[in-house]
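Only a single protein chain was left out; the remaining protein chains are all shown in position.
Right, chain A next:
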Amino acid sequence: MPGMPPPPQFRPGGPPQFAPPHFGQRPMGPPPPQMMRGPPPPGMPPRPGMPGAMPPPPGGQVPVFGPPRPGMPPPPNAHQQNQQHQDSGEMPGMTSNSGDSSLSIVPHFSDSQTPRIYPLRHHGLTPPLARVSISWARGSTLRVSLIQSDAISEQQTGGEVVEVKLTNMEGGEITEAQWRRIAYGSVTPFALLQSQKNLMDSSHYSKDWWEHVMEYSKEINSLLGNSMSSSNLVIEDPKAVLKKEEEPTSLKAAWELMEIFYADKQSETCIPERLLDWLADYDCLFSGTQPTVHAKLVDFQRELVTLQVVENDPKYWEAMSSALAVGWLDIVVKLLHLHGSYQFDQLGNRETENGLVEAVAVLISKMPRMRPDLPAEKLGECYQTKPEFMKAWEKWRAQITKLDCSAFWLQCDHHQTREGLKNMLQIMLGNTSILSNLTYNWIELFISHFLYIRPFTVGLENMCNLAQKCMHLKPISNHHKLMGLIIGILEENTEVVLAECSRSFGPWMITHALELLTAGSTQAEILLHEEQSKLGGISIEELHRLVYAQVLSSHALTWNIAPVYLTSCMKQGMGLLENLLYRQPVQNHQVLLKSIEICRLNELDIVSSNMMKISGVRNWKHGQKGSAVFWLQQAQDEVRLNRIAKQLFDFVGKSVSDESFKQWEGLIELLGTESKTAGGLKFLNIYRDFRRSLLQVHGGTTSDSARKAVESLISLMKNPSTPQRFWLPLLYDSLKLLNWQEPPLLNVSQTHLLLTKLQELSIARLRPDFTNADLPPEALNSVRLALATNLGRAILEE
């Protein structure tokens, strides 16, 4: 139609205003690779294996316990898994340390027979290597020294050390920084839930527990990326769209699945409806590996810009029908409104046609839904109770049948419109073969069956039966991790759910999702909380927390949140926490303070004093004597403190004016602040006071300081911890005090005490082990003389 203005809904060059979930924001242009169907084009490098996942066992990806259920499709064969390994890779634009899949070492129920081989990258080492040596660093980090053989003469280096993080947090689609944000964000909700659990009276446990779990689940879910609310979809500036764009992630999708099935007791009756919403949000995740309704709509949207008369294009009708089949009603109605008969200049001659289109659109938007409410932009009429819903459902079906039999169809000249609309009525009437043709995988088919054929499907068993029927009609050609999870959930097979969670989504997921699982399933609760001797006496829940804590400990930026998870472990958490703390580098002041704080909170006094001891010894050896004494005192390490005190003894008896004494004075000060000082330290303290007073006496003669010096001398000589070898040097240093004239400083009894000591010393001198102090030979005699003179003066004085 030349000269016609484009339909009002279109903006030149921009996307149309309708948009199926998640793709309306995409700019026009070649689709990103994950939107493409089928295998990647030849130019693209093959994608590495599933990030974050363990290699699948050759026998089958999903460990299914017991005999397979009848009607279940056989497990995908090895070839298919291979295909999947190549296809489901990292999303483009997501950074990852290596192009390789990450390695996880989380224990599972069953393990592959042949271990996977991971290459260790290095730069130009020539094999064979002379030696490979290993060392575990904190957490699950392994350091491998690859040592070059000496025989190879042209080698440049002697080898290389490679660090291997054995449980990578990044699952490919989520960057390391995002993971850290998630890890930090989930600490508070997790800790809160644990404390609520502890407070919970066991009798009230089951009654309203799920409300707490639900709150927790919502908090966690909010961390996993911005929700794709449809309000984002109508955007003025196409460029702004890109900025806001956030890929839906499998992680969030998996979390929501767990929430739907295990945590949300309120909407237990409308699980299929919630699954429908879920698929609307995450169908695009399956597009990477297989055709989907979502991918079909993406394709159509691309073409829509160039289409002048949409209703003439069979793809228009196909896209609408597929969207209708999976219940994306708002999209269908938006697309219907693009129909040419709505345009003003056409309204006159296409009245009947337009009436039919509108009638179908109204029927679609009036579809009864058994759910409490619908988001604003979604269509349908909600019913809370089954009888009300049944009544409305019957009425609605009657209206469809009535329209189907209407005579107006004969008056509709536009062939495609007539056929297209009639086909849509058939969908709503639940025509099995049409539904099967319009959907691409069993989940889509499952949703369509639920919507139009078996709307009263409730209970896991019924859902599982329906799912098996759908899987039979649409066999799984390409195992997706989310599908594995859904199957496990529907089959109520806790082992499979656990395996899928931890293999595909990693330790973070399993640790946090276990709260949902145990809240929602008694079977799971028993399995996960049972203490198992084959696990060394811990439960599976605890094991997963330990593994996650170890992953957190591997990184310097996350190790400090590991204690939250370790303290939630009943049996082995504290043991691992101790080991984690012992490996902290205490030479880093902040790490040391943080570790001490963690010890204080968890009453790990022995661990913290050990860290202080390490710090003290390190400071001592590195010549930082002051901090050494401080930390050793904090550690209450009497053995080492006494040892240090003994070193200070060497200064006793050296000349009073010795400058180096000043250096030690501060140290003695430090040593003395502790109340629980050992004998040696007490001696040093008094000695310091004595020394100070003596210095003042030598400087200017003040009788006050002289009196103080005498006090110190007496208490030193009385103190049993004063080593005998210091007696003479002390007395010799005090000669000036002993010879004090006006009046004598020592009274009679004090002089007697010193004389007795001198006598003891004279006897001791005769023993062979006596160590002679570095004093003039006449020292003893001069002291004795001074004491005798003083005694005389003192007697006279008294």
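Criterion: a contact is a pair of C-beta atoms (placed from the backbone, for glycine too) under 8 Å apart; a residue touches a chain by one contact, two chains touch by 3 or more; residues count from 1.
The working rule: contacts and distances are computed from a predicted model.
Think of the chain that is not pictured: of "Translation initiation factor eIF2B subunit gamma", "Mitochondrial import inner membrane translocase subunit", "Protein SEH1" or "Small ribosomal subunit protein mS31", UniProt labels it "Protein SEH1".
Touching the missing chain, out of A:362, A:556, A:593 or A:788, is residue A:556. Residue in contact with the omitted chain (choice from A:285, A:552, A:614 or A:786): A:614. Of the options A:540, A:561, A:599 or A:761, the residue whose C-beta touches the omitted chain is A:540. Touching the chain that is not shown, out of A:181, A:197, A:302 or A:583: A:583 (per the contact rule at the top).
Chain A residues in contact with the hidden partner, per the touch definition given at the top, are 97-98, 100-103, 105, 107-111, 115-123, 125, 127-148, 150, 155-166, 168, 532, 534-538, 540, 543, 546-547, 550, 553, 556-557, 571-572, 574-576, 578-580, 582-588, 591, 606, 610, 613-614, 617-618, 620-624, 639-640, 643-644.
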